[in-house]
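What you see is the complex with one protein chain gone and the rest in place.
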Amino acid sequence: MRTTTPKEDFTRGIWRENPVFLQMLGLCPALAVTNTVENAIAMGLATFFVLFCSSLLVSSCKSFIPHEVRISTYILIIATFVTLADMVLEAVVPEVHKELGAFIALIVVNCMILGRQEAFASKKPVGRSLLDATGTGIGFLIAMLMMGGFREVLGMGTFLGFELFGPSYEPWVVMILPAGGFLTLGFIMLGFGYYEQRKIAKAKEMSDVEGRVTS
Amino acid sequence: MSDQSLFTIFLSAAVINNFTLAMFLGLCPFMGVSARVETAVRMGMANIFVLLITSICAWGLNTFVLEQAPFLRVISFIIVIASLVQIVEMAIKKLSPTLFRQLGIYLPLITTNCAILGLAMFQTSRNYDFLQGIAFALGAGAGLTLALVLMASIRETSELSDIPAMAKGTGLVLIIAGSLSLAFMGFAGLLSGS
Amino acid sequence: MSDETNAQEASPVAAAPEEPGVSAVRLFMTLAVAGAMAGLLIVMVNQFTQPRIIAYKAKMLKLAVTEVLQGPARYDTLYLIDGALTPDLPAGLKPEKQKAIYVGYTEAGEIKGIAIARGESGFQDVVMLIFGIDPATQGLTGMKILASKETPGLGDKIYKDLDFVQQFFEGPTVPLLGVKIGAGDGAPNEIDMITGATISSRAVIRIINNAVTEWEPFFENLDKKPVAARGETK
Amino acid sequence: MSALLSFKSGVHPPDEKAITAGIASRRLPFPDELILPLSQHLGAPAKALVQIGDRLQRGDMLAEASGFISAPIHATAAGTVKDIALWPHPNGGSVEAVRIKVDPYSTQQTRPRMVPRWEDLEPSQISDAIREAGVVGLGGAAFPAFVKLNPPKDQKIEVLLINGCECEPYLTSDHRVMLERAEQVHTGIRILLKGLGITKAVVGIESNKPDAIEAMQKAAPTDLDVSIQPLQVKYPQGAEKMLIKAVTGKEVPSGALPSVVGAVVQNVATVAMISEVFETGLPLIERIVTVTGRGIKKPGNWVVPFGTKLRDLLDQCGGLTDDAEEVVFGGPMMGLAVGNLDVPILKGTGGVLVLSKDECKQQEVMPCIRCGRCLEACPIFLNPQKLGSLARVERYEEMVETHLNDCMLCGCCSYACPSNIPLSQLFAMSKNQLRKISS
Partner (left out) sequence: MTDKALHVTASPHIRAADDTPTIMWSVVMSLAPVVGASIYFFGPSALLVILASCAGVLLVERFFGTSGGKSLFDGSAVITGVLLGLTLPPGFPLWMAFLGGAFGMAFGKLIFGGLGQNIFNPALLGRAFLQAAFPVAITTWTVPTENWLSLRGDNFAFPLMSPSLADGMTGATPLGLMKFEQISTEILPLFWGSTSGSVGETSTLFILLGGIYLAARNHLNWRIPASIFLTVAVMAGGIHFYDNSYPGPLFMLCSGGLMLGAVYMATDMVTSPVTNLGSWIFGFGIGFLVVVIRLWGGLPEGVMYSILLMNALVPFINRATQPRVFGTGTQRQEGAAS
């Protein structure tokens, strides 16, 4: 594995290797609970919490965990923090908890978290792991916010409950339905694809120009 | 809430609130394994099998073990399911090496497949009894398989088309999934028609 | 299957030569310790959160019952045990798993109404609601949707459209009959349905009618057997 | 119509046979020069036996067969070998050919008999005689005719099928053969039956040639079990497998030869020429060729010596019209377009088609709209739609799984395709690619 700087550990997950948009991890929550910005933020924060705590624990205990049972142990650790997050959310913000429902428990099976443990926390020192977890967590939060924002603004005409376009706005109900989740992520991925293509085209153009100049 | 008939539960999980297209569960195989119809079918079958076991286990754990400690559900479900999938994996490896090779890395992923844990959690929060749980698991499995096979056959066809470069890969799959989800909305209200 | 082969199969990528000597005992111990610690942590946090969660649930239930019974002086929870209603829950049974109704009383100790919760399939998924009924007049005293995934902007009008909800507080008699707005002839059991959300409207009406049918046999006994003041008071 | 025997699927292109069907065949004057490519048949090219300057009589063998599936080539007119060099071939590209300067003063009379009388031969010797006479299938594929007379020992031949369908639109050479040489055809059948050691033959003729059916029926011998079977007009009725299916109801298994189902198929023109070969004692040196289409001034049917240059033949027919667009060797469905008028007429050339602009208007290729017409057209029941899309993305292995090798390139799918996708061309190219990959 290529060595990375601490700064890279942190920034990588935020955008360049965004867990949702570029690694296609954690799709289930990114699609299921992003119908409002509020839900998206709550989910993002809960996931962030679990990721951060699990990374902390895993990277600090990595020398005690035999290789054979590492996955089981990671899952156990993650599940513990998920349960904690679940209980705390239910006690503190019961309304949001009701909206998110079983999807909080499903943070356990968010491949992004297990993936970070296996790929990073179990191999790197605590500080680096926390940087990585923070970066990835922020990346996930950003993705959730983008999804939630797009869907809530179009689907209800509001952002975090604030009306944006006045009372006679015609909401695009489809956006807050399941189909809207797929379509929104699809639009974003198409945007990424378009950007990628343009970059490739530009690079090609540049090399063509250079080729012409040198020849 | 557990007044629903078995058929209602089955139909709801299979088409009306399709596990993948409306509840977003089991997306990893949906995006990953759904490039070939044969693999999708087998993956679906493996899922149905694991879902059934999960449902029975979740019901057993809830009724007999976790009566007093509901807060340990997530942990105990995930552990029991993980061990079960391990066993299934070994069994498949032994019984059908071809199948094992084709499903490759996705079999262990069934453990961390939201559909499995999701089934256990939803079944619990809806207070399903044993038979309702079975119906739920079968419905969910049928729904997953249906979505997988549809997606796989559509992708097989689309592979031969001139997909615009920007849509190659995930973009197209998501748009297809969105379209499927739109189409499945036609089943809404199927059980409440007067 | 031995542990070594198992581990190798599970992680073909782990090319690092492993010590063959990691004993099964150690593996087991690691998991056991981790499990024990996890359990401990969860139980500890649970100690703090559980009371709040229970209190919140109770509060929400009380709010709902109070709303649909239009402010009873107090109400009792009656459980259906072995085909009879009883305020006492036999030991070992969990309250949330039992079928129950909530009987509200006036200051004078007369029955003000009965609140019943029930869920059935709506347009998308299960619609869960609670409603109050006055057994004397067979008229509803209120209705509140507890949970629903009905289509936003359309089916969700069953709790967002206040005109629709208000009708259930105005004492319509059971069995309810859904009619198109303006198409009714003024009978006391008519409910104007929501334009464009007929299925969801009908689901609400159906759920209430079914609940009444199910619980009606018990209504008469209630009158004869006023329960002593106990349970929660307002 | 529906009562007539046929196969499933296929297409119904307009037959356009009226242009030449009524024109009796005439002998083409010997040209000044003949071009005889060493590869005029399916299989290994023949090996030249002559040298520049050699004087040849009409019927002299100038190249011998080189292998089991191969055929000798004979001089089709008396003259001098001018050159042995590469020459444009109708299939495209150039192949080794013997150029003969025709002796303008020769009477082109027949020398003493080169082929023995068939009556004198044992059954087993008949096939050898046919082989020596250089007879190949005149239906188009030019498969050496004797091979079919030697089926594998474990396969019992029950019936000889004579292909008089001529299902390609425009062409009428077989039609003329049946009208003008019905007796000869029946003699040919007699010879082949003797060679095969069986007694049953069926002649399949598409019902758009009632006069040919009548002529053949009139000439049929009474001592042999030969029946004339009218068939539905449909392309490709004349393909071996389709003819067998139509007449016997049996399907030749995928990848197998007709002998597996007990049938041997010969083209009606081949049979007539076999008879002629034994009659005259000369090897196969000429055939009837239809020159037709709206791009030729005087269409007709001609008895043409092999090696005649296309240019000479077309000149004889008055030349091309102004709107002539494409010259095709063979029929419009499977024939090959030629770009060079110097190519010679070969053993397998049943017709020369000169299409006008209107007849072969160039149409833009559109995307496939999955209308399914190619599936309805394919006589082999392939899925050309899928094969076509696989070919587009060059997934040749999957094409083989989709039964590409069963495709006989009949062109039905291309004909039917409303989007003008050159399906059969794609399949031919894919087959070539696969051959390259495997070799």
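When the chains are written out, they are named A, B, C and D in that same order, and each has its own residue count from 1.
To be clear about the criterion, a residue touches a chain if its C-beta (ideal position, glycine included) is under 8 Å from a C-beta of that chain, and two chains touch if they have at least 3 such contacts.
Here the structure is a predicted model, which means the values were calculated and not measured.
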### Message
If I'm reading the header right, one chain is hidden. Which shown chains does it touch across the whole complex?
### Response
A, B, C, D
## Note on the structure
Which of B:85, B:115 or B:150 touches the missing chain? It is B:150
### Query
For the full complex, which residue in D:179, D:212, D:328 or D:390 touches the chain that was left out?
D:328
### Interface with the undisplayed chain - residues on chain C
123, 151, 153-154, 180, 183, 195-196, 198-199
## Note on the structure
Note that chain B touches the chain not displayed via residues 37, 149-150, 153-154, 156-158, 161-164, 167, 171-172, 175-176, 178-180, 182-194
### Task
List the residues of chain A that touch the chain left out of this view.
165, 168-170, 172-175, 177, 179-180, 183, 186, 190
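The criterion applied here is as follows: only the chains that are shown with their structure count from here on.
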### Summary
With centres defined as CA means, the chain nearest the overall centre is B
### Task
Go ahead and note the Å separation of the Cα centroids belonging to chain B and chain C.
27
#### Entry: Rounded Å distance between chain A and chain C, as computed from the means of their C-alpha atoms
33
### Message
I need the residues of chain D touching at least two other chains; which ones are they?
### Response
none
### Summary
Each of the following residues of chain B touches two or more other chains, namely 71-72, 75, 79
## Note on the structure
Chain pairs that touch, by label, are A-B, A-C, B-C, B-D
## Note on the structure
Touching chain B in the complex, chain D uses residues 389-390, 392-393
### chain C to chain A touching residues, read off their complex
3, 6-7, 10-11, 14, 18, 22, 26-27, 30-31, 34-35, 37-38, 41-42, 45-46, 48-50, 52-53, 56, 60, 147, 151-154
## Note on the structure
Interface with chain B, chain A side, in the complex: residues 24, 27-28, 31-32, 72, 75-76, 79-80, 82-83, 86-87, 101-102, 105-106, 108-111, 114, 174, 177-183, 185-186, 189-190, 192-194, 196-197
